[in-house]
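Just one protein chain is left out here, and the rest sit where they should.
== chain A ==
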């Protein structure tokens, strides 16, 4: 038994070595950033080890058969013994797989209930305040809204979370089904149109540093032509930094007023074209979610990407505003705008100046 266990752990080690080389720390499920992804990676190792064992047994028998029992020259007329079967063997290869699967089912069930445990989501302290951080995720055709109901903050595209604690999510979609997935932090959960799903993720400080504090999030359910572009980013920062950010966002009740002339001009363009009807520019958007039909632009100046996918710079921002269909076909903004170069410059200046903190 000890021998067998030794071999298993050797396999385990080998797998770890092979798989650890795979993928980017901000994206790969093989480089877990927290408790959830670690649990899942451990299950991957356990199941792979058992399965590699099965494969080895099959391959060994297979190779023996292939080398020993090929028809040789001079045996063209040989009729091998017609064996009917063997009860003993049938029992062996029924019972052993059952045992292997039973041993796999124990951690499976344990982890299912552990990762699905959202009881603490509603735990309150003596003042009646919720203890854990809860984020309402609303998936829309090609963009994500993140609402912090207890903090009164709404943001989009860039999810900001504190490290080293459980972050709970309420997930839903407002148009078609999407799926919320931050591979490095843990498995996905669908955002349905019918109901709210709940789960949690954990981001380790150390791992966040390795990933440059920015994890990639993806939509994992086919949702239309721009499914591949429905990315978001997760900024995992320390609790202190998170609090600073949250306070700054909470203070952002009024729009950050532009300072330069160009930015003021941009604000006018923004209002003249009625962008404001869909895009809120403060983090305290009080409108109901059905009215929030476009990403919230408060703190847009600190975004990590334009439209979730393009490198954050003025040029890309202008190109996106002028011609969103080119970058995200089927998006719900408009196919293309007819803004002059000056208007675009002004808009970009204005939007990139929307910052709640430096």
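We adopt the following convention: a residue touches a chain if its C-beta (ideal position, glycine included) is under 8 Å from a C-beta of that chain, and two chains touch if they have at least 3 such contacts; residues count from 1.
Quick note on the criterion: contacts and distances are computed from a predicted model.
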Given the options "Cell division transport system ATP-binding protein", "phosphoenolpyruvate--glycerone phosphotransferase", "Cytochrome c oxidase subunit 1" or "ABC transporter", say which is the protein name UniProt records for the missing chain. "Cytochrome c oxidase subunit 1"
Of A:29, A:155 or A:213, the residue in touch with the unshown chain: A:29
Given the contact definition stated above, which residue among A:59, A:124 or A:277 touches the chain not shown here? A:59
In terms of residues, what is the contact footprint of the unshown chain on chain A? 19, 22-24, 27-30, 37, 39-40, 43-44, 47-48, 51, 54-55, 58-59, 61-62, 64-66, 69-71, 75, 78-86, 89-90, 93-94, 97-98, 101, 104-105, 107-109, 111-117, 173, 175-177, 179, 181, 183-184, 186-190, 192-195, 197, 216, 218-228, 231, 309, 329-330
